[in-house]
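Below is one structure; the comments refer to it alone.
Left out: one protein chain. Kept in place: all the others.
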Amino acid sequence: MKKTIAVITSGGDAPGMNACIRAIVLTANRFGHQVIGFKHGYNGLIENEKVLLSPFDVQHTIQLGGTILKSARCLAFTTDKGLIAAVENLNKNEVDALVVIGGDGSLRGLDRLQKHWDGQVIGVPGTIDNDLNGTDNTIGYQTAIDTALDSIDKLRDTADAFERIFLVEVMGRHAGFIALASAVASGAEQALFPESIDDPHTELESIVQHVECLRQVKGKSSIIMVIAEHLWPGGVSDLAETLTNQIGIECRPCILGHIQRGGAPVAYDRILATKLGSYAVEIINEGQSGVMVGEINNRQCAHKLNYVYSEQKELDPYLVKIQQNLFDVVQCLNLSKK
Amino acid sequence: MKKTIAVITSGGDAPGMNACIRAIVLTANRFGHQVIGFKHGYNGLIENEKVLLSPFDVQHTIQLGGTILKSARCLAFTTDKGLIAAVENLNKNEVDALVVIGGDGSLRGLDRLQKHWDGQVIGVPGTIDNDLNGTDNTIGYQTAIDTALDSIDKLRDTADAFERIFLVEVMGRHAGFIALASAVASGAEQALFPESIDDPHTELESIVQHVECLRQVKGKSSIIMVIAEHLWPGGVSDLAETLTNQIGIECRPCILGHIQRGGAPVAYDRILATKLGSYAVEIINEGQSGVMVGEINNRQCAHKLNYVYSEQKELDPYLVKIQQNLFDVVQCLNLSKK
Amino acid sequence: MKKTIAVITSGGDAPGMNACIRAIVLTANRFGHQVIGFKHGYNGLIENEKVLLSPFDVQHTIQLGGTILKSARCLAFTTDKGLIAAVENLNKNEVDALVVIGGDGSLRGLDRLQKHWDGQVIGVPGTIDNDLNGTDNTIGYQTAIDTALDSIDKLRDTADAFERIFLVEVMGRHAGFIALASAVASGAEQALFPESIDDPHTELESIVQHVECLRQVKGKSSIIMVIAEHLWPGGVSDLAETLTNQIGIECRPCILGHIQRGGAPVAYDRILATKLGSYAVEIINEGQSGVMVGEINNRQCAHKLNYVYSEQKELDPYLVKIQQNLFDVVQCLNLSKK
Partner (left out) sequence: MKKTIAVITSGGDAPGMNACIRAIVLTANRFGHQVIGFKHGYNGLIENEKVLLSPFDVQHTIQLGGTILKSARCLAFTTDKGLIAAVENLNKNEVDALVVIGGDGSLRGLDRLQKHWDGQVIGVPGTIDNDLNGTDNTIGYQTAIDTALDSIDKLRDTADAFERIFLVEVMGRHAGFIALASAVASGAEQALFPESIDDPHTELESIVQHVECLRQVKGKSSIIMVIAEHLWPGGVSDLAETLTNQIGIECRPCILGHIQRGGAPVAYDRILATKLGSYAVEIINEGQSGVMVGEINNRQCAHKLNYVYSEQKELDPYLVKIQQNLFDVVQCLNLSKK
């Protein structure tokens, strides 16, 4: 049965969104479905900003950062009025299935929508934060880590030349995935993320102690701390100032910011996006609805929308352990005794 | 119990080998073990080229390509004389455990060694080819894909400007992992790898047919074919010439070659290398021997050495299917009818 | 006076061609001129494949490799028939000025054209080879060097891990600009380019001697030779085989090939392209014709078309001297005595 599939990208953009749109279009085309995109996320649904998407429209888009369908955060969609307008446009355009590529907020929106619309709704995890259950990796996460890593490697050069302390703030919303991964990958001497810290202020003493211990280690020429956004009240600039005062040497803050969202996706994200986009069309063929597609243990899967955002997703416990062990205080003291 | 752990890197170098050495040294240090490296792979064992490895020696090496311990392929180690010399040096240096970071051939060598030596032997999968069972990814594989992808993206610019056909040969030994992944990630219109092709010559007709079909598609402005090394007799240059003659338009060959082995490892490989290096020390603590460490479904594991290389490792079947479907002939004809 | 300006990109594509098209369009727009592009180089002139180019069409193209106007080599344009068809289309479209972005062959073509057409003709140096007089740098040259360098840096990792000899073939047509620059920038131990070698075969002995000298130097762990394309009969693979036989250790060839043409242009090329594109429009306003724009000593200039390709452009003599001196045989012997 030929269907009309609508696609939107919503919320913070993530590298690989275009690769996913492309896979949806190419796969849908194979089954004879028609694909339309709505621009600017849910806004486009409400405003009926639609575009036809043929295989030619997505040619050579697999490597593009951002999203050719544009994105937005949409307050109107949280209102009944907005929701109703969206449903009307979906019906008017005879849409059979809506695919939303986005993160936590976008999938919550989709969950609300399915209560008011009869069509199939499918979520695809597109966010650099990796904070969704139901998939090992979200589209964009690996690219964001590599972007952060590239910057931290550069900071290491300067940190090392000056034997300095750098505090690097990375993204991740309320989760520590990017912070933990970029810290381990860069050999950062410390990582602070929400899952590891209860109350930042009570932790200050142990942070200071850790830094001073590291500095006592002969030959340790620079220190890099990776800190998750939203962790420290006042942000990393405030923490840098606090540490500078306590330790007596200059600690420099660096906020990586929005560069972490952009850029050509790495192979991992292009492949994941291609697989999940194809899989989304396949389960539309099967008649599924109300689920987010994902990949767990290298196999495609689908989970109820409310499952994916209800609970805090767990960090890899082995990675948490390694980051703590490789640079813990005992280690430092062992080193310093040599 | 304090141990002496020896480390070598062997066979083709892979990005992340240094990150792995570093993790072994830092983790061993935490348990009070001593680490020594032998240089130039098994040659260094035979020649007793040893160096002490302290945490300071591995500082800021996590991002380095190549291997600080050098590597080599070692014919001498396949002889009894070489094997005996290696065992003597291991004993003379009171080595308790030997960790070998390498690929297929290196792990076969380690399997032979364990029959002649009482110490613990641990393999770590370090090869860009990803052709070892017992782990989802080998160290270096993801970086090699991204390096290949970066080149293919550049070729696409030129291919597209000239509306040309490019044949790109990638590495992978006798397996199609790099070819398949870099083809999907680059949106290559065709991928040829050992697992998909029985007899290349009988396939020529279908290759030609596929290209001609793609070219009929209005708007398809360039074609990129990714081909695994060793696949086509005479190599990609020969295939390019054959296709040029058959199709009547110029097909250009490009052999990516050894650039795929070098460069700073991507985050994925640094993290995998750090985890597997740490895990190798942990299972040395447990007294294990004769195994290769790996990571399957995001969990660390260890498998008998002869298991990892005995059977051909399977490609991701879903990825194989996608690569075939996205650009198959039916698809082409659908497109061309529009 | 409002004019109609036509633009084509011709010959081998070069990173920065799009940045140049963009600058032409934005600058022309400022003066109220209309810009049209012909696709596929001179072929598009002959076939009248024209597209209108507005500021919106070139938005966000400054970073794109390749050329949005496509390129081609055009045999038909070397015939009278082709030339006449081109002139007819220029007149039919009421073109006042034609800008050709390309290299040696493309500018020769433009020189021929101006003898048969009354409009203004302006060349812009767009080629990675940097082999045009009348400008210090051609558009695309700096990017090609950085692309080659990135690959050679990666090869160094492997060369060093294996203490190997790598022979890297880079582009440059009949000139050594890319070879010399990428050799100096990568610290290559030897560079062979047309300007430095009269008869390759008589040089073989000195090449072998140089390599053997380098190898005697204690601690010299790898050797990289950069070789210009077209230099060695049979190419770098043949030279590698010859050297392997003579020296007795394996020398590996690596042909960088067409990746050197692609990729996002570096800042230097985007800026140069933007300046030269703007300047081309400015001298069209002044009524100039028959010249190629360029930049010498950081100032924009224009030279007669036949000047720019008539004589072999000279390499930077100081750079030639440095490359020879830093690794000459005397140097080697000094080192080896230590």
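Letters A, B and C mark the chains as written, and numbering starts fresh at 1 in each.
Following the convention adopted for this analysis, a residue touches a chain if its C-beta (ideal position, glycine included) is under 8 Å from a C-beta of that chain, and two chains touch if they have at least 3 such contacts.
This one's a predicted model, so the numbers in the text were calculated from it and none came from an experiment.
Trainee: Given the contact rule set out at the top, which of the displayed chains would the hidden chain touch in the full complex?
Mentor: Across the whole assembly, the hidden chain touches A, C.
Trainee: Pick from C:Lys39, C:His210 or C:Lys275: which residue touches the chain that isn't shown?
Mentor: The missing chain is touched by C:Lys275.
Trainee: Which residue from A:Lys70, A:Arg108 or A:His303 sits in contact with the chain not drawn here?
Mentor: A:Lys70
Trainee: Which of these touches the unseen chain: C:Arg156, C:Arg173 or C:Arg252?
Mentor: C:Arg156
Trainee: On chain A, where is the contact patch with the chain that was removed from view?
Mentor: Chain A touches the chain not shown through residues 9, 13, 15, 40, 64-67, 70-72, 147, 151, 153-158, 160-163, 166, 221, 252, 254-255, 257-259, 261-263.
Trainee: Identify the residues of chain C touching the omitted chain, counting contacts across the whole complex.
Mentor: These residues of chain C touch the chain that is not shown: 22-23, 26-27, 29-30, 32, 54-56, 59-60, 62-63, 136, 142, 145-146, 149, 153, 156, 160, 181-182, 184-187, 218-221, 264, 266-268, 270-271, 274-275, 278-279, 297-300, 316, 318-319, 322, 325-326, 328, 330-331, 334-335, 338.
The definition used in the following text is that only the chains that are shown with their structure count from here on.
Trainee: Using C-alpha centres only, name the chain that sits farthest from chain A.
Mentor: Most distant chain from chain A: C.
Trainee: Could you state the distance in Å from the CA-based centre of chain A to that of chain B?
Mentor: Between these chains, centre-to-centre, one finds 28 Å.
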